[in-house]
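Beneath this line is the structure, given in structure tokens, with notes to follow.
Shown here: the complex without one of its protein chains, the others still in place.
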Amino acid sequence: MPQETAQVNKSIFTPFNVIAGMIIFCGLIITVLRFTGGLGAVTNLDDNNPWGIWIGFDLLCGVALAAGGYVTSASCYIFGLKRFHSAVRPAILTAFLGYALVVMALHYDVGRPWRLPYPIFLSPGTTSLLFEVGLCVFLYLTVLFIEFSPAALEWLGLKKIRNLVVRLTLVLTIFGVILSTLHQSSLGALYMIAPSKLHPLWYSGYLPVFFFVSSVFAGLSMVIFEGSLAHRHLHHKMDETHLEESAGVALGFGKAAAFVMMGYVGVKFIGIAMDNNWHYLATGWGLWFLLELIGFVVVPAFMYAIAARDRNLRLVRWASILAVLGVVLNRLNISVVAFNWHLPSADRYFPSWMEIAISLFIVTIGVVVYRFVTTRMPIFYEHPDYEH
Amino acid sequence: MDALFYTLHDFLLHSKSITYMMMGAVLIGLLLFWLFLSGRDEKKRTF
Partner (left out) sequence: MGISRRQFLGWLGAAGAGATAVSRAEAASNKQFDGYPGSFGILHDTTRCIGCRKCEEACNKVNELPAPEQPFDDLSVLDKTRRTRSDVFTVVNQFQKEDSQLPVFVKKQCNHCLEPACASACFVRALRKVKTGAVIYDESLCVGCRYCMVACPFNIPAYEYNEAITPRVTKCTMCHPRIEKGLLPGCVESCPKEALAFGTRERLLKTARRRIQKYPNAYIDHIYGEQEMGGTSWLTISGTHFSEIGMREDLGTQTASSFTAGPLAAVPVVVALWPVLLTGIYAISKRKDKIADEERIHAVAQTVADANEEMQVKLAKMKDSMAKEKEAAINLEVKRALEEAAKEAAESQQASEEAGSETPKEEK
């Protein structure tokens, strides 16, 4: 302990803090611009391109990459794979932060953020898939908050409430999986209303299935990726159980992800067959589509497979990075790249630097809060009073 | 009661609103029924 405080006192101007501070400062300035000048002042959005990277990256990727929460808790509590238990808390924390930041990002993107409760409480438009997404994200954020709360309650020493909440674990986990299934898939289904705008290779009646299945391996890969980052920077915060189990978590999740990814590749091609879109594969769009599917799904799937066979931890980690990038690429393709593909290039959208800066700002906030929480609360270790 | 629908959209709005309420009811109902179903089982830690 004394060593730690010495480290904290050493200097607050670490490279991490300086860069994070600069991004947050930038973000705050753009925030002021956004809420005084409107979306037009900071974004490249226009009437033809109403959704940019604040939806494509912050919402779609944010939600997909926060899928680790439901995947990990389901594998541990529902499927009974107890050897993944030490991975649950970090995954729940990331998911909770991820969803909280998604909601925060939405406040930037929608025109009147103070009306965000309207669809749920005032005037529900139940025919809209966005209503479904909104309701689920709202409920799931609540579920994640409750699921995460034991860590905070242990930190605060509130034993009674903590024990009460822990008793709800199973119900919350099942509810969380239901909500995740629904909104992960509905995010894909959002685009089903616009078959005339999304490129046929990406548009499919199976869009919700694609989104759900890819969220599973996105979540698994994110847990592995995060685990490797945490190992490098937060090693001293991990207890023996966590350290012992972490290799097993990475290899087990990598193996699971590999198989799910191959299933995903299968349904993607079935989607092409269903709509008879084979001829598009020979076009430039087709090459881009194949790059996404082969380069960023099949390749990492094989990397995972080899790593799982050889029990190669380094390869699992590299594969997880590629898999995460693949999911990001897929979401951006659907929301930005292949959306409005028929428009002349002059009418197409490219994000402004301020949009990118706000996205970076939100990610940075996530990392800072993650560090704050993991260095204080029992995330990577079990609280001595509550071990079981 | 305005039960006459001229457009598919109005009809869907009506039926989906009821469906959403049904979903909540089904969830709670299933939970309670499971508790009833397994009420006599021996107690065991579930976590």
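Read from first to last, the chains carry the letters A and B; within each, the first residue is number 1.
The working rule: a contact is a pair of C-beta atoms (placed from the backbone, for glycine too) under 8 Å apart; a residue touches a chain by one contact, two chains touch by 3 or more.
Model, not experiment: these values are computed from the prediction.
Undergrad: Sort by label and list the shown chains the missing chain touches.
TA: A, B
Undergrad: Touching the left-out chain: which of A:83, A:115, A:167 or A:235?
TA: In the complete complex, the chain left out is touched by residue A:115.
Undergrad: Looking at the full complex, which residue from A:189, A:238 or A:272 touches the chain that isn't shown here?
TA: The one listed residue touching the chain not shown is A:189.
Undergrad: Which of A:27, A:98 or A:208 touches the chain that is not shown?
TA: For the chain that is not drawn, the touching residue is A:208.
Undergrad: Residues on chain A that touch the omitted chain in the whole complex?
TA: Those residues of chain A that touch the unshown chain are 35-41, 43, 45-48, 50-51, 74, 77-80, 109-113, 115-116, 118-119, 122-125, 127-132, 134, 170, 174, 177-178, 181-182, 185-186, 189-197, 205, 207-208.
Undergrad: Mind pulling the chain B residues that touch the left-out chain?
TA: Output for chain B: 3-13, 16, 19, 22-23, 26-27, 30-31, 34, 44, 46.
Keep in mind that, in the parts below, only the chains that are shown with their structure count from here on.
Undergrad: Using mean CA coordinates as chain centres, what's the chain A-chain B distance in Å?
TA: 28
Undergrad: Looking at the complex, which residues from chain A come into contact with chain B?
TA: Those in contact with chain B are residues 77, 124-127, 135, 166-167, 169-171, 175, 178.
Undergrad: How about chain B: which of its residues touch chain A in the complex?
TA: 9, 12-13, 16-17, 19-20, 27, 31, 46-47
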